Structures are given as structure tokens and as C-alpha cells.
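Excluded from the complex is one protein chain; the other protein chains are retained at their positions.
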Amino acid sequence: MNAVPRDRVRENVFTICPYCGCGCGLYLRCEGDQVVGVLPSRHHPVSRGNLCVKGWQLPEVIQHPARLTSPLRRKNGRLEPVSWDEALAYCAAELGRIGAEHGPEALGVLASAKCTCEENYLLQKFARAVLKTNNIDHCARL
Amino acid sequence: MTIDKIRPGGVIDPYLPVRARISRIIEENPRIRTLVLEPLEELPAANGARSTAGRSSAYQPGQFVMVSVPHCGEAPISLASSPHEPELRLSVLKVGLLTEALHRLPVGAEVGLRGPYGRPFPLADLHGRRLLFIAGGIGLAPLRSVLESCLAEPEKFGPLTLLYGSRTPADLAFGEDLARWQQSGRVDCRLTVDQGAPGWTGAVGLVTELLAELEPAPEQTSVLICGPPPMIRAVCRQTAATGIAPEQIITTLERQMKCGLGLCRHCHLDHHLVCVDGPVYTLAQLQQLEIMELG
Amino acid sequence: MSDQYLLSRDHLAPLLRRLAKEYRLVAPVRNDHGDTMFQEIANPVATVPDLESQPQNSLKDFLFPQQEHLYDYRLDDAGGYHFQPPATTTPPTLFFGVRPCDLNAVLYLDVVFLPGRRELSYRRRRENSLLIGLNCNQPFADCFCAAVNAGPFLEEGSDLQLTDLGRDFLVEVGRAGGAEIIRRWPHFFRSAPAEERNRRFQLYLEARGGFSRQVHADQAIKRLAADTLPSGVWEELATRCQDCNGCAYLCPTCTCFTIVDQPQDQHHGRRLRLWDACTATGFTAMAGGHNPVQPGKDKLRQRFRHKLELDVKKHGRPSCMGCGRCVGACFGGADILHFINLAGR
Partner (left out) sequence: MAGLATTFGSGAMTNSINEIEAAEVILVSGSNTTEAHPQVARRIYAAKDRGAKLIVIDPRRTAIARLADLHLALKPGSDIPLINGLMKVILDENLADDLFIELRTENFFALRDYLYRLDLAEVYRQTGVAPEELRRAALLYGRAGKAVICYCLGVTQHVCGTANVEVLANLAMLTGNVEKEDAGVDPLRGQNNVQGACDMGALPGMLPGYQPVTDPEARQRFAAAWGVEPPAWPGRTLLAMTHGREPDSGDGPVSKSDSPAAKPGGAGGADQPGQPDPASGIRALLIMGENPLLSDPDLNGVAENFRRLDFLAVSDIFLTETAAQADVVFPAACFAEKDGCFTNTERRVQLISRAVAPPGQAKSDLEIIAALSQQLGYPMDYQSAAEVMEEIALLTPIYGGIYHDRLAGGWGLQWPCWDRQHPGTPYLHKYYFTRGRGRFAVAEHQPPAESTDADYPLLLNTGRVYHHYHTGSMTRHSAILNRECRHPLLQINPADARARQIAGGEAVRLISRRGEVEFKAELSQQVPPGMVYGNFHFAEAPINQLTTTASDRRARCPEYKICAVRLEKAGGDEGRRP
């Protein structure tokens, strides 16, 4: 997934602002694998050449060193880095166990108004087809 | 001390801090502490500011350093020590995240330093004059640097008077220094507090009231002021009214600063940038500027 | 600019391809969305520079980027506090198709950043760059460079300066880097006959006449200097400003910045330099809460005074180059053109 053609210069990458529902079109200015700036799209129907202060400050946040970089699992009360394999297997086993013991209605899934459509689609599919519950919602109203 | 730290290859990087270790801490009052610092790195030659006196005298009273505090970034802090003293001192009032973090650091911890920056007090111009120091709270820090310099070369200056105001007796900072100056008999120290407290026998009232009691000789006196903006405003007005020339009324300003180099523009003041054009100004200069302190 | 040559339009792409072998070539490129931006052209044959539109970004994005990684810092267990600059490489860069406003903006950045060796990264990037300018035969929609003497033609400051004559470009040699290009690749150029030089002047006059609106920047500058602005200007602007910082970030000459630390964990973090804006309330506020600038009314005052009054006093010319990027971008309509209009009321 996320196969990116690396054969061309990806200096100004067009994308959509992840903040409010306005959905401004913007360019992330990249130097190598670093985001070094942001530029509003001049012709985008919403951004029309400008962003609000939150959008303008995006580069500060995207590659903030405090980002999570490793899966974590609670061991002896503390979250500790573990491998993806361990984290995924543990999560799947727990969801499977609780679903089997208490029925699918004991499982709940919260999707996100900040994630993509595809991710939300896949998560509700996961809830409905894999976990077999309609217990899926997100904070649309918050 | 020096302006720049040199990167390998001889390139000067003006933003790179020098490491300095806290060797001693003086708790001046519950909100002010003085950090005595020991620079840990070989300091390359300063850009012309080094005096012939030798060792760490490349800074002058009134200048400031940009202090790096782990995870908090940098802030400008006036040097409270005199270049004539063997050690580097910073006195810090707890006002925000960075200064609160400075107040949590133990002896042995390190901070980063860049500088010194800014225009100092014009000591050479003050030779032979009576000096009246007027300070409030943490404002004594930069004036302490001047006072110690004057005391190191007593022959160059006239009589020294210090008026120092605090909110309460418990807030009186720089107690060690005040006691030493008083005992030396060479500084006429007069203290006042806004609100008295049991056991306080000294003056109660604003520093301007102490000033009213003095009768400075306007022709021979220079005034050095540092304190909160309302105090600066009141004292400037009052000293000017006694007939002291605005060129002889000198103060130092506090501003937000990020670079110290005259670039980032946080300290803009009309066409000045306080980090390079100040922070020390005479009243005559300030009257040409549009400025909060004179409100 | 003395030496003048002609470069056939047909030879432009081959010249750029030649230059791209030696330099990182940066030029305006129009993308699939119809937006034009300065960006690197890896293959000048496949990607043709867009010389018809005004690029959205200026060279500030390259010479003084929005975010710059200054250091990584590390705290050791003994209390030690170490700073390590990240490894940097600065490829020699050729900026092609730079309009007079943007070129003048670079000259202004030079005045700000180069003296006194206060600034490493700008100097490094600038010393590794060549500027090939392009005069504007037609002003773009929001431009007013003529009103602030920053265009539409450039008299000096670039390495080579191009004027579009139709079939050919007139090439004027400016700084040493330009002469070097002519010397190394003379076969692309032929000397310009006098009538082509005259055409340049004709085009200049036509371009000056091509501005669609009257912008009385000189009036605003005069009134700022004399402190005779109509009353209520700052108040009106303040109610319109929405604190987006966009005008400063889009501006090719705004250089306000801040330096911040980003903690990673207890022992690590990084220090960044970021663009900042003098219109932001927190720009001047001090830790204790004092703010020497009144947040409401004076919000935009520093910005316009700096551009049109303080820099005139200090450098003899306004630091607004009339590129018009902030015009129309403002959420509430408080851009510099709006100010100039209000000031002239």
C-alpha cells in the first residue's frame, strides 16, 4: 500500500488540510523526506490562495519528534515498544477472545472523522464483517 | 564569553549555544533565583568585544545572553554579574514555562548560552559622575552588573546611591549583595516595600517616594533605572522633573527576543530592534520612539 | 547591465537542459491543478517552465524556508546538554524565470541576512545560487510593482536578465555568474543588435502602461512618514484581520521568524527555526504577560509601517515589492493594497 512513485521530484505535494471541514487544498513543500513548508493552492475552490493559522502551522506538527513511531503494548502497567507482529497478534487475540466469550456485541469500534474515507470504510467493514457487530460510530456530533 | 561558537571547519554558527554548568544557586526570594554558571567549552575569540583586562570580560554591564533550557527553547536574560567578577551570574524571575524550568534545575545541570548581545550601559560616559541606581524587583539584576563594575574601579565614579523597591519584605531579593554593599560603606542603599509586614522597619511605599526624599544634584547625577514598565515610566518622569538631562537618565527594556542578532524582529520598536539597538536606552532616545514604557 | 545578447526561444530548452547538468534547476512549473509554483525541474525537456503565470511561491521558500531544522539536542544522564546540527548539503541552484518583484525581494533578503555574518544557512544557499530573471511584458492581475519601483523590468541584481521579444529573448548580463554562463556556453547566444535593445525599452513602456489599477503607494508612504494617516485606518484593518499569518508567509520579503524546541522524550528533541508573523498577538507578548504592542488596534500597524515607512527610512525603498501575493489572499480584506487605498483616502 501507499506505493509512491519516487522517480519524480516530489517537492510540492498537493493534499488536503486535515483540520476543519472546509477542506482547503494545499501543497506540502518537501526537501527529501522532510516537510519544510506549506503553500495554499491558489486555484483550489476553498483555499483560494490562503490558509488559516492552523493550516499554515502544519509543518511544525507533521514530523514532530513526539510522534508515535513504534507499536506499544502494556506490560506490567506500562506501555512498552513491541514489534508489529506482537502488537497485532495480541490485539487480534484479545478481540477474538472477548468476542467469543461475550458475543460480538461486547466489542465496540470508534472510527474517526480525521481519518480517510477509505480507512473509515475499511474499519466499518472490519466491525461488521469481521467482528460481526454494528457497534461502530465516530464523534460526528462532538 | 563570546558571540559565536565555531563549527568544525571554522564556520561560525551564530545560533549554536555554548554549554554552561550551574555551579551554585542562590535563592534570592521565592520567585527569584540566581544561577552561578561555569562555561564548559573552549570559547573562541569574541568579535572585538574582548577587553584588554583578560579573561571572561568580553561582556559589558547591560548586555544579555540567550539562555537555552532543555525542552523549553531560549529566552533573553540579562547578565547580573560584572565582567570584573570571576563568575557568570543570571538572576531569573519565575514568570513563564522557561523560567519555571530554570527554577527546577539543580546544581550540576547544564544550560546553553549565546551572546553577549545588546548595547551595554555607557560606562565610559559615566566616569566621574554621581550614579543613582533605581531598581524594582528583578530589575536589580542588570544594575547589579553595573554596580559591581563601579565598585571594582571606584576611582572612576562618583558616589553611588541605590534605591530598591520590592512588593513585600519577603520579596526583597539580592539580600547578600545588599548587605555587602551596605557594609562596604560605598553604596548608599535605601530599600522600600509596597506593603509592610511585621518586623519590617524600613520604608513603606513606592520607590518614587524614596526618590522624592533625595535631592540629587542634577548637573552631576546620572540615573540608571530598571524595573517593571510602570516604575520606569514614573521614575523617568520624576527624575526628569528634578532637572536631570534626559541624556543622563538611562534604562533598559525587556522584550520578547528569539535571535539576539537583530533578525527575528520580535523586539521591534519603531525602527529599532531592541536586541541590537538596545536594550539600554537613554530617556532622550526613548522620547524619540513610540514606546509602552513611557506610555 | 552592459553586455546584451539574443537567445532564440528554440534554444531555451536546450540551454536549460545544459544548465540542469550543472545546477539544481528551479523554475516556475504549472501542475495538473493549474497552480504554478517554483520547483525543481529534473528534466527540462519533459517539464517546461511556465513563463505565463505568476508563481504562487517566491524564492523565500528556497533561500529562507518556512521550517529549518537547526539542531538536535540531547541530554545525558550527568546533566550534559548537547547540540548537534543536522548534516546539510546545498546544491548549486539556478533559479530561472524570476520576475523583477521576486528578484528585488531576494536583493532585500540579502540586505537583511548577509551583513555581519549573522546568518549561516541563508548565506550558504545564496552563495550557491544563480538568478536568471525575466522581465514582465504584462503585469499579472494583482501586481503593482511599478507603484513601488520594483518592476515591471529589472535594471540590476540578477545574473542574467531576460526580456521576451517574441522569437528571441534579449539577454542582459548582470552579475558575474551570468557572465560565466555566457563564457562557458557561448554557442547559445548571439550578440543583440541595437534595434532589439530599443524594443526592450518599448516593451518596458508598454508594460508600465499595462497595470489595470492605480496604486498610490507613494501617497501611503508619505502619509506614514508624516504621521498623517486618515483616522481609523488601523482600527478598520484590525477588525478585518483574522490572524492567519498568511500575508507574512506569502510575502517574498517578510523575514520574521521564531526559534522553538520540540521535545521528543526526556532526553531528546530538536530545535527549529520557523517563519513567524508580526501580526500575531504572541509575537511580542512577554512571559509575564506584558505586551508592548496593543493586540487589537496595532495588530497590522507594525507590518505596514515596516514595509512602507521603516524600511524606506533604513534602506531608501519600501520592502513591499508589489508582487500582489497577499492581495486577495486576506480572509477579511486587510491586505497591503487595501491599506494603501485606505491611507490615500
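Here the chain labels run A, B and C in written order, and each chain numbers its own residues starting at 1.
Basically, a contact is a pair of C-beta atoms (placed from the backbone, for glycine too) under 8 Å apart; a residue touches a chain by one contact, two chains touch by 3 or more.
Please read all numbers here as calculations on a predicted model, not as lab measurements.
Student: Any idea which chains on screen the missing one touches?
Tutor: A, C
Student: Under the stated touch rule, tell me which residues of subunit A contact the chain that is not displayed.
Tutor: Touching the missing chain: residues 1-4, 10, 13-25, 28, 30, 33-35, 44-48, 50, 52-54, 57-58, 60-64, 66-74, 79, 84, 87-92, 94-96, 98-99, 102-142.
Student: Please give every residue of subunit C in contact with the chain that is not shown.
Tutor: Residues of subunit C in contact with the hidden chain: 32-33, 239-240, 242-245, 258, 260-262, 274, 276, 280-282, 285, 289, 331-333.
One rule holds in what follows: only the chains that are shown with their structure count from here on.
Student: How many angstrom lie between the CA centroids of subunit A and subunit C, rounded to a whole number?
Tutor: For subunit A versus subunit C, the centre distance works out to 35 Å.
Student: What's the distance between the Cα centroids of subunit A and subunit B, rounded to whole Å?
Tutor: 50
Student: Could you pull out the residues of subunit C that touch at least 2 other chains?
Tutor: Touching at least two other chains: 260, 263, 269.
Student: Which subunit A residues sit where two or more other chains touch them?
Tutor: In subunit A, no residue touches two or more other chains.
Student: Touching subunit C in the complex: which residues of subunit A?
Tutor: Those residues of subunit A that touch subunit C are 8-9, 11-12, 14, 25, 27, 29, 31, 34-44, 48-53, 56, 59-60, 64-66.
Student: In the complex of these two chains, what residues of subunit B are touching subunit C?
Tutor: 7, 11-17, 19, 21, 68, 70-75, 93, 95-99, 106, 108-112, 229, 254-256, 258-259, 261-271, 291-292
Student: Along subunit C, where are the residues that touch subunit B in the complex?
Tutor: Going by the criterion above, the answer is residues 70-71, 73, 75, 78-83, 85, 112-113, 116-120, 255-261, 263, 269, 271, 273, 276, 278, 283-288, 290, 292, 302, 306, 310, 313-314.
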